[in-house]
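Notes for the one structure printed next.
Omission of a single protein chain aside, the complex is shown with its protein chains in their original locations.
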Amino acid sequence: MNFRTFAAFVGPSVFMMLLFIAFPLVSVFKQSFYVTQPLYESVEIETCTPGFLTQTCVTETVSQPQLDEEGKIITQTQFVGWESYRNVLEPERAWRAISDGNWNVLSTINFWKALRFTLTFTLITLPLVIVCGLGIAVMINNAAQAIRGPVIFISLLPFIITPVIGVLSVNWLFRGDGILTALLEWWLNRDIALFAQAWTIEILMMLYRVWHVAPFAAIVFYAGLQTVNQDSLESAVIDGATRWQRMKYIVIPHLMPLIIFVSMIHLMDSYRVFEEIVGFASQGYVISLQWLTYDFLVPDQAGNRSISRASASAMLTMIGIAILLIFPLRRTWRDHKGGH
Amino acid sequence: MSSRALRQPLSLRLTSNIFLTFWCLVAIFPIFWITVMSFKSPVDAFDSNALNVIFGPTTLSNGNGLSLLDIILGIAVIWGTIALVSKKMPAMIKAYSKEGQEWFGWVIGILAAAVGFLVVFFVILPAILSVLNPLFGPLGRDILGLTTEHYKTVWIDRGFSNNFKNSLIVTSGVVILSLSVGTLAGYGLARSGSNLAFWLLIVALIFRALPPSALVASYLPVFISSSEWLAPILGENAPTLYGKPFAVIAVLVAINQPFTIWMLRSFFQNIPAELDEAARVDGCNHFQAFRRVIMPVMWPGVITTGLFSFLLAYNDILVTSLLLDAQNQTMVPAIVGMFNRETTTTDQVVAVAAAVSITAPLIFLVLIFQRQIVSGLTAGAVKG
Partner (left out) sequence: MKLKTILMAGAMSFAAAAAWADCAYENEVPLKSLSAGFEAWKAVTDAMAECGNFSASLDQEFREKQPEAFAANPALYQIGGVANETMIPLLNAGSLRPLDDLVEKYGQDLLPNQLIKVDGKIMAIAMMVNAQHLMYRSDVLADLGIEEPKTYDDVLVAAAKIKEAGVMNYPIGGTFKTGWNLAQEFVNMYMGEGGEFFGEGNQPSINNEQGVKALETMKAMTEFMDPEYLVSDSTYVQQQFQQGKIAMANLWASRAAAMNDETESQVVGKVTMASAPMGAAAPSTTIWWDGVVLAANMSDEEADAAFRLVMEGMDGEMVSANNDVAVWLSPAYTPGDLAAGAAASAENGAKAYPASAPMGVLHSALGNGLADYLTGAKDAQTTLADIEAEYLTAAKEAGLINN
C-alpha cells in the first residue's frame, strides 16, 4: 500500500484525532508551563445583600479584575517553567517526609496520596480482573451448550451498565444501613460502617471495578477459547497431561495476546479511576490522580480554577500510563514487524 | 466437537456450575435490586430490611400492590409472549415476507409483538384482574407492594422522553460516524506495514491515555464562543457549537477513535490479505477491493466494535453534561442531575426509576446482538 492510499484510508480518522485530541493536548501541554491570570485591583465597594427581613450593606475593599474598553477582563500570561509541576508534586515536602522516614506525612500530600491509591488500585485489580475473567470464561466454556447463552447474557450485564448507575447502585447496597451492610451486620452481629475508613472503601472500589470489568475480560477470553486447537488438546490428553497442565501449556499461551490486550485496556482505564471516587464520595479518605486533575479544573464557587496545575497533573497522569504501557507494547511492535 | 477424552468428571462440572451460578447472582444482583427499589414507595425503597424492600409493606398500605393471582397471570402473559416470539414468530415471518426482505418482516413482527404485549399487559390484563380478584378471596388479596408511579413521573412529568430522543440522536450519530471513519482507518493500518502505521497506533494509544476531563474542559470556552471566531470563515451563519448534538458527536467519535481503530485493525489483520490482493490482481484499486471483498466479510467485527462505540456514547457523562444544554441533554447527565439536585427521598426513587429505564435499552441490545458479539470477538477483533 503506497503512502497516498494509506493517507486516504486513515485521513478522516487522523484528522478527527488531531482536531479534538492532539490540538487540545498541545494546549494542555503549553498551559502546564504558563499561568494566565486576570490583573486584579483593590477597590472599595458597598455591597447590599438581603438578610432575613432587612438588608445588610457593607463597605469593604475587594479585589476586582480590571476590564479593558470592550469590557473584557485584562489577563496576563506568564511563563512559569516547572513551577506548576512543583506545585503539584510538592517535591520539598515529599522529600522531607521521605528522609524523615515519615510515610504518614507523605500520604497526606495530595499528589503522592493519589499516586499511592491509583497504583494500588491498578495493580491489585489487574490480576483480579484477568483471573476472574479467565475463570468465568473457562466455566462458561465448560457449561452445557443450552445454558451458555443465558449465562453469557447475565455475565455481560455488569459491563454494559452505565458506570455512574453501577457505582450508585453499589453505593445504595452498602451505604449506611444499605441492605448488604445490614446483612453483614446481622451475620457478624456487630456494627459495620463501610464508608468510615479508607481501607473498606478501597476494597469496595476494587470489588466494584472487578465486577464491572471482569465480564469484558471473560467475554474476550471466551471468544479466544473457541479457537483453541482441539487436536493439540486431545494429543495432550493422550500424552497424559493433567487438566492443569493442558491449561498452562496450551490454553494460556493461546490466550496470551488476548490477556495482553485486556491488560492494556485495563491498565489505561484503571489508572484513570474516577467514577468510583465521585460515586462513593471517598475524597475524604482516598483520591486518585484523575480526580486530582478534575479537582484543579472545576471552578470553585467564585469561578477560580487552577488550569495550570490541572494541565501539569494531566501530563503527569499521561506519563504514568505511558510508562505502564511500555511492557505490553513491546510485543505489539514485534507482531507488527513480524506480520509483514 | 468435544470428544470423549476431554469429558470432565462430575465433581469438576458440579463445582464449576456452582461457581457459575454464584457469579451470575453477583452479576445480576445490583441491577435486580435497583429494579425492585424503583417500584416501591420511598419509605420501602430505602428500608434497611431487605424483606421490606421486596414486599413493600408501606407501598402496599398506600393501596398499590399485586395479588397472587396478578403475579401468576402476569408471569403467564410474559412467558406466553416470550414463547410466542421465540417459537412461532420466525416461522410466520418466513411464511409471510418476501424473499430477501425478511428484515422488514422482523421489524413488523417485533413491533406487533411489542404493541400487543403492551396492550395485553397494561390494558386487558388489569381489566380482567379487577373483575377476577374479588372472586378469588385470599388469592386475590394484594400481597406484594408495587407501584409504577415513579416511572410515570419520570417519563410523563419530567419529560424524560426528550432526553431519550437526544440520547438516541447522539448515540446513533456516534456509532455510524465512528464506524465509517474507523473501518477505513483500521483497514489502512492493517494493510500497511510501514513504521508510520505503527507509530500512528502508538500515538492513538497515548491519546486514549489522556485524562478526558482535561480535554473536555478546554473545549467549553471554544465551543461557546465559536460563533465569534468562526464568523470570519462562515460569516453570518457561523454556528454556536455549544449545545449542538453534532458537535458532541464529533467529540465523542474522536475520543473513541483510538479504541475503534485498534479493534478494527486487529480484526482486519485476521482477514487474509490474499483476498484483497486477488481482487487487486483483477484490476481493482484499494478502495474497490475494500468495498467488494472486505465489506461483505467485515460485519461481525464491525458489530462488535459498534457495540463498544454505542456503550461509550450512551454511557458518557463528562462530554455530554458539559457541552450540551438542557434542551439537548442526554439521559445519563439528566439522571445524575436528578440525584445531585436538592432532593427528597421521593426524587431519589424517581431517579432510580430513570436509572432502570436507561438500563433497559442496553439489556435489549445485548439480547439481540449477543451472538454477534461473541462471533465478532472470536473472528479476531481482539488479537492484541
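What to note about this one:
Note that the chains take the letters A and B in the order they are written out, and that residue 1 is the start of every chain.
By definition in this document, contacts are C-beta pairs under 8 Å (C-beta built on N, C-alpha and C of every residue); 3 or more make two chains touch, one makes a residue touch a chain.
Since this is a predicted model, take the numbers as computed values, not measurements.
Checked against the full complex, the candidates A:A7, A:V26, A:V131 or A:A196 give a single residue touching the omitted chain, namely A:A196.
Counting over the whole complex, subunit B has residues 41-43, 46, 217, 220-221, 224-225, 227-228, 240, 242-243, 321-322, 325-327, 333, 336-337, 340-346, 348 touching the chain that is not drawn. Think of the hidden chain as still there; on subunit A it touches residues 35, 37-40, 45-57, 62-65, 67, 71-73, 76, 84, 87, 104, 107-108, 110, 175-176, 191, 193-198, 280-285, 295, 298-306, 308-309.
The criterion applied here is as follows: only the chains that are shown with their structure count from here on.
Mean C-alpha positions place subunit A and subunit B at a centre distance of 22 Å.
Of all the residues in subunit A, the ones that touch subunit B in their complex are 1, 3, 5-6, 8-10, 12-14, 16-17, 19-22, 24-25, 27-28, 135-136, 138-140, 142-143, 149, 151-158, 160-166, 168-170, 172-173, 176-179, 182-183, 211, 215, 219-220, 222-224, 226-227, 230, 233-234, 237-238, 243, 256-258, 260-261, 264-265, 268, 271-272, 274, 289-290, 293-294, 297, 307, 310-311, 314, 317-318, 321-322, 325, 329, 331-333, 335-337, 339-340. Across the interface of their complex, subunit A is touched by residues 1, 3, 5-6, 8, 12-13, 16-17, 19-20, 23-24, 26-28, 30-31, 33-34, 37, 46, 48-50, 53, 181-182, 184-185, 187-189, 191-194, 196-198, 200-202, 204-215, 217-219, 250-251, 253-255, 257-259, 261, 269, 285-287, 311, 314-315, 317, 332, 335-336, 339, 355, 358-359, 362-363, 365-367, 370-371, 373-375, 377-378, 382-384 of subunit B.
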